[in-house]
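A single protein chain has been removed from this complex, and every other one stays in its place.
We just call them A and B in the order they show up, numbering each chain from 1.
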Amino acid sequence: MADERQAPFAPTRKVTVTIDGHTHEFSAGMTILEACQRVGVKVPFFCWHPGLSAPAVCRQCLVEVKGFPKPIPSCYTPVLDKMEVVTNSPKVLDVRRQMLEFTLLNHPIDCPICDKAGECELQKHYFEWDARSARNDGGKVRKAKVVDVGRHIVLDQERCILCSRCVRVCNEVARQPELTMAFRGDRQILTTAPGQRLDNPYSLNTVDVCPVGALTAKDFRFSMRAWELWATPSVCPGCATGCNIEIHAACNVIRRLVPRPNPVVNKHWMCDEGRFTYQRVHQDRLAAPRLAGATATWEAALAQAARVLGEARASSPSTLGVALSAQATNEDLFAFMRLVSEPLRADRLYLTGEAEGWCDDILVSADKNPNTTGAKLIGGPTLRTAAELKRDMEGGALTTLLVVGGAGVTGPFDKLSSLLVVTSHQGPLCAAAQVALPLAMWAEVDGTFFNRQGKLQRVRPAITPAGLSRPGWQIAVGLGRGLGATLAYADAKQVFAAACEKVTLMSGAEWGKPEMPVQLRFANSRG
Amino acid sequence: MAKIILDRLSEHFVAGEILETGSQHGNEWARVEPTHWRAVARFLRDDPVTALDMFIDLTCVDRLGRVPRFDVVLHLYSVGKKHRVRLLAGVPEESPAIESLVELWPGANWFEREAFDLYGVRFVDHPDLRRILMYPEFVGHPLRKDFPKEGRQPLLRRLPGSVD
Partner (left out) sequence: MDEPSPPPTSRRVVLGLGEAAHFVEDEMPTEAMPLNMGPSHPAMHGTVRMVLEVEGEKIRSADVQVGYLHRGFEKEAEHATWTQIFPYTDRLNYVSPMLCNVGYALAVEQLLDIDGKIPERAQFIRVIVGEISRITDHLTCLAASAMELGAFTVFFYLIKAREWLWELLEEVSGARLTHSYVRIGGVAADLSEDFCPKLREVLRRVRGAIGDADKLLTSNRIFRDRMDGIAVITRDEAIAWGLTGPVGRSAGLAYDVRKDHPYLVYDRFDFEVPVGSKGDNFDRFAVRLEEMRQSMRILEQAMDRLPAGPILIDDARVALPPKREVYNTIESMIAHFKLIMDGIVVPPGEIYSFTEGGNGELGFYIVSDGTGRPWKCRVRPPCFANTAVLNKLLPGLFVADIIPTFGMINMIGGECDR
């Protein structure tokens, strides 16, 4: 965004510009398009993007400036002092129509089968600025329709309007120049560079920025129409970067994740790996509490778990261990820590999580857990590592273990007399447990994460919890009741408020205003 | 079209009573401070220049997100002068209430009952403020924006002694 280009404390020169008869003051260095956006004047564009360089190829943003002989591209031209810009004269409106006519000239009539329909910028701009009938009699240039350009992406060359946003994403964001334009004129196509495939770890961002349905994700193609989707703002749980995302769900199933702009955390992008974290939410979920391998009710399971923990605390408190997860929200961690400190008074506290993975200097962190910072903050200085947990389990130092989350906890469990697990998925951990309580996941709960920069970010529920699963803090409240402790929390916001009081680095943080999921339709479509 | 009505209003009332006036698509409208609702309506009915003697419509608009949340909207017409006006009054969400106009126009009776039924706005001094379109056991006020379009409602009250 324009702000990023200004050095934070450098004195900026101001220029006075008149746009459509109204005079404003802007900082020098801004483009005319950005200036118009600042003051709410609508100028259409295809190839400009706030996070990319401006090549001025689409010519849709042409405006008239007094003193210039031809209309000039506003996305590229910086504001100059005493400039007089006109964006709504009949000539400018006519130029916009002409540019749209050129763009539409060879565009295939694919709307009924195109994924982008409903969030397509071409549709939106035509409807707003053109709305004229076609003048050509239908003969269009034919190009390749279903080109497999990469692991995740399909290209339709006919739909491409040659804006080159995807080329710039690969060049500037992913820094792997895999896409290029070839040929000229009305034969120009988007294609991969010789010998290359569109395989960089940020390739799906090209699908986001593509204004039309030329680049489509194999994962999302034909799965759901854009206007049926409900968007919920949240944070990606794939790694400690915590890219801001929107969860797009329909019929209580998540269909895709797309990035939300945040200039400090992820600018406008997210990595491909993060985009696929939604798939785990719908796979192999533990739907109901399990007691000794059989499905049980919440009351029975909670009662049994509380009994086991109570006995362990009474008889052998030094062999009672609690494993917290760096995948859990701050609210879950805080509620369980209240249990750990009083009544359990356990001093064998472990922090587990997903193993480290690859990283780069663009967005991806090696730490594949969204809340390591939060877990360390709330867990306190006595937290032991996952390696120590494994050693203690092997050595028999632990007889009773309460696992919250369960990521990265693989055993061996044979020396444990009681294994109580609060987890979201079925698997070996769940099978080995005496009591397994289903945990709701990040996309189903209200909560907060600390990212690697120490920013506190909010997740919101996009779907209802799978089966009978409950948020972690609510399970802690249930266990507490059985252990004689009163954790009086009715919703996540109360847990957050309590955490803000106790945890120094959280004091003064805000929960954020309530946001209902927004349907990507009518005024809220992305295109 | 009916600027004379707005002029008379601004002559006769002060700025704190008539908050805003305007004209859009040929409709003249005036925003009234809710405590002066009946007074302004009475003036418009009795004043010989405006002579807005016919009650046309009374309804409510839920402008969710704005404070005050509800707008009570009144449409009046003058049979003699053939002009009309729209009056709006903002009513807050916490205790939505406004003066009833039934003593000025008996025709307002059912319209105010409907606004109460569907939006929950109470009309003070209304002789018979009860639901009109919904059945008495209905819970909630359906035209509010936060009332879901689909849902279930409690069924009718069972008669005493009947087996449930």
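By our rule, a residue touches a chain if its C-beta (ideal position, glycine included) is under 8 Å from a C-beta of that chain, and two chains touch if they have at least 3 such contacts.
It should be emphasised that the depicted structure is a prediction, and the values quoted were computed from it without experimental measurement.
J.: With the missing chain put back, one of A:I72, A:V86 or A:L104 would touch it. Which one?
T.: Residue touching the absent chain, from the options given: A:L104.
J.: Check the options B:L19, B:A39 or B:V61 and report the residue that touches the missing chain.
T.: Of the listed residues, the one touching the omitted chain is B:V61.
J.: Which listed residue, A:D115, A:D130 or A:E354, touches the chain dropped from view?
T.: Spelled out, the listed residue whose C-beta touches the missing chain is A:D130.
J.: Given that one chain is not shown, which residue among A:L122, A:L204 or A:C500 touches it?
T.: A:L122
J.: Considering the whole complex, not just the chains shown, which residues of subunit A touch the missing one?
T.: 104, 107-109, 111-112, 117-118, 122-124, 126-127, 130-134, 136, 138, 227, 521-523, 525
J.: Over the whole complex, note the residues of subunit B touching the chain we left out.
T.: 24-27, 29, 53-57, 59, 61-62, 73, 75, 79, 82, 84, 86, 105-107, 109-111, 114, 118, 131-135, 142-143, 145, 149
One rule holds for everything that comes next: only the chains that are shown with their structure count from here on.
J.: I'd like to verify one number: the distance from the centre of subunit A to the centre of subunit B, where each centre is the average of its C-alpha atoms, in whole angstrom.
T.: 45
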